[in-house]
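Starting off with a structure, shown below.
Apart from one protein chain that is not included, each protein chain of the complex appears where it belongs.
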Amino acid sequence: MADDLVNVQIDGTWHQFPKGTRMIEACRQAGVEVPHYCYHPKLSSPGNCRMCLVEMGMPPRPKPGEELARDEDGRLPIQWMPRPVIACANTVSENLGIRTESALTKSCREGVMELLLINHPLDCPICDQAGECRLQEFSVEHGTGGSRFREDKVKKPKNVDIGPRVRLDDERCIMCSRCIRFTAEVADDPVLGFTERGSHTTLAVHPGRRLENNYSLNTVDICPVGALTSTDFRFQMRVWFLKETESICTGCGRGCNTEVSSREGSILRQTPRENNEVNSTWMCDQGRLDFHYVNSEARLTQPLLKGSEGHRAVSWEIAVKTLADKLAGFESSKIAIIASARLTNEDLYLVRRLAQQLGVKELDVIARFGEDDGYLVAADRNPNSRGAVLVLGLDSDPGSRISGIRRDIESGKIAALLAIGEDLTSPEGGFSPALLSQLEFLGQIHHTANATADAAVVVLPGATSFEKSGSMVNVTGRLQRLAPVVPLPGEAREDWLILRDLLQALDGGNGAGSSDEVFTLLAHEVSAFEGRTLASISPLGEVLIETGETVPLLEREKGRIAKGEIVG
Amino acid sequence: MSLSVPADIEKEIDERITHYPVSRRSAVLPVLHILQRHFRFLSEDAVSWTAAKLGLEPIQVLEVVTFYPGFRQEAPGKVHIRVCRTLSCAMAGSYELLDNLCQAVGIDASHMGHHHPFAVSEDGRFSIEFVECLASCGSAPVCLVEDELHERVSPETAPDLLARYS
Partner (left out) sequence: MSNVTYISGKEPHSREHRLIFRNIDRKGYDPGLKCYLKDGGYEQLKKAVTMEPKAITDEVKAAGLRGRGGAGFPTGLKWTFIPPTNTKPVYLICNADESEPGTFKDRYIMHQDPHQLLEGMAIACYAVGAKLAYIYVREEFPHAARILEEAIAEAKKAGFLGKGICGSTFDLELYVHRGAGAYICGEETGLIESLEGKRPYPRIKPPFFPAVLGLYMSPTIVNNVESLCHVKHILAMGGAEYAKLGTPNNTGTRILCVSGDVQKPGYFEVQVGKVTLGEVIQDFCGGLKPGRKLQAVIPGGSSAKVLRADERFKLKRGDEMVEIGLEDIPMDFDSLAACGSMAGSGGVIIIDDSRKISWVLNNINSFYAHESCGQCTPCREGSLWMKKISDRIVAGKASPDDVATLESVANNIEGKTICAFGEACSWPTQSFIRKFRAELVADTREELAGVPVNHETTLAAANLKN
């Protein structure tokens, strides 16, 4: 509504913003970056770093009876104030002026930069933050280049063990308090605080207490300097060598948006990517660190065929043909397929086609549940249960047919089983190796060696979620994209490709040439996906189905936005 | 590792907490004052005890304890002396007063610093701290011996002052 818009002059140009917009956000929207350290849109604004000081002006207060002259555009003159103001906590109002390039603003930034650096160790060569450090960046842009500081620096604790996943270097800390506010305001675990005072102020945990909640690594993300670093990523790689890929976390049904950093085929870290419909700017530690298995020694790298002397590597052609022939040799009613809700929609679509081709009725996925943590971790620990229901056309809850399949194997009703993307002997699977040995035929598609693969006649090496493209539907019904981050090891292939080849071996027809094409086929067949393409899914995903489900953490943030406590 | 707080002290603390009907957290300072009066300083256990009493994280109490020079994290002497360091007292000789007091009880003042704001005499009878303005500039130099303010304590009279507490 026009009534709620105010006219604001930023560096000489007039813009309109909703009344109440923080000055720093108004500048950002106008394409003007105001440097800052302590301000974070998802946290309260203490205004302590003073880096965002800007020159501000307002119309002068008219003398009684005086009418201020307006210019041809109807704007009042701006009287610039001698004192700078912080852009982070002040809001815009009608006819407000902001100068981010003036001599006053520049001198403020130079002054704050110099003061932030005088007691900083300047140990950039060995600091993990180097390359993505705000002190470095703003020092280049807004610093003076020299140092006039001739005194001894304040000494503080270094390499402090404050928790299992986070390290603290107090000398690097600039006391912006972002981490303290995060632990108190978002994670509800206020274990961090400042001790001492003045120049001796020190970030600390209480002796005997640890920063060990499942969201602790978010403090590393929001630390603008190298004070808090990740134990996992520490000293692994200079950040400028990292390649960033946008993807999603598959640790649970939330589907937190991520940025995965890799170098020469290895994943080195995973960080949250802002999505205000999914995970805000946060993610849990468990999901974040759940990528090391990608480099595991146990990865399957070749198709395997079981003979009298155990498994031996065979060519893809032989392996796929063997699998197709074996399955085709059974009556439809004797075959079951257990897929995974960790597979992409594209993988699952081809599973559906496979079941159709074979006439298989016993088709399900393994369900996986845990506690909803009230923040981001969803009770559904599968990333794509909703996709599985939609794509496979399951008529009951995912996993509800599994116990029946187990009984049917026991009774001999089912003689052949294909397990895709699941180790059936896992606790969630609930199949014993003994039960699996009762099958006449067991096939497995998976990325990592496991007991199901041990028992399988044909084992086809698949892809982890960091090696495939495709889509998933999270617990709230949002369709999101997964991107390949690293190449597949050895001869392993993306699951959709394996399934396509298997289908071709069975029916001899032409298959899709890419996961995009698979998605298009899926969109033709499954109404919820109608009219969509894989490529057109926004990097932030899109609502596929209305579920009415909310994210507890996001709801709390909305409440705080409404109260003006945070920008959001 | 826990603090043994006598019943009467805890009763006093509980009464104090009622002075803050809106927020128990407000009682942090009074609870710490009572504990320090009783135990003479605030140990890690005292911090944890206070946190548990008020439903806070221990760090929230430690943040407060370490901020205020009025709270001690190490045991002082039997008699704790605070000498005012700030301008009017300094002009009236408080640096010499500090020196004379330290000398009289055998304290090496050079050991006092940011992390050890006071020093204790070897016999444990006295501890001495150089503190900022005690708001008695008109009768400088001044010092607080425990709760007693002593005004116009000229440096030469340091031994007399100590004698009153011996």
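A and B label the chains in the order they appear, each numbered from 1.
In this text, a residue touches a chain if its C-beta (ideal position, glycine included) is under 8 Å from a C-beta of that chain, and two chains touch if they have at least 3 such contacts.
Computed from a prediction, not measured in an experiment: that's the story for all the values here.
Of the listed positions B:P69, B:G106, B:G124 or B:P159, the one in contact with the omitted chain in the full complex is B:P69. The residue touching the chain not shown here, chosen from A:E114, A:E137, A:E274 or A:D373, is A:E114.
In the full complex, chain B touches the omitted chain through residues 19-23, 25-30, 32-33, 54, 56, 60, 63-64, 67-71, 82, 85-88, 90-91, 95-96, 99, 131-140, 144, 147, 149.
Counting over the whole complex, chain A has residues 45-51, 53, 82-84, 86, 89-90, 107-108, 111-112, 114-116, 118-119, 148-152, 154, 174-175, 194, 196-201, 564 touching the chain that is not drawn.
In the analysis below, only the chains that are shown with their structure count from here on.
Centre-to-centre spacing of chain A and chain B amounts to 50 Å, using the average Cα coordinate of each chain. Residues of chain A touching chain B in their complex: 190-197, 200, 204-209.
Residues of chain B that touch chain A in their complex: 44, 47-48, 57-60, 62-63, 66-67, 114.
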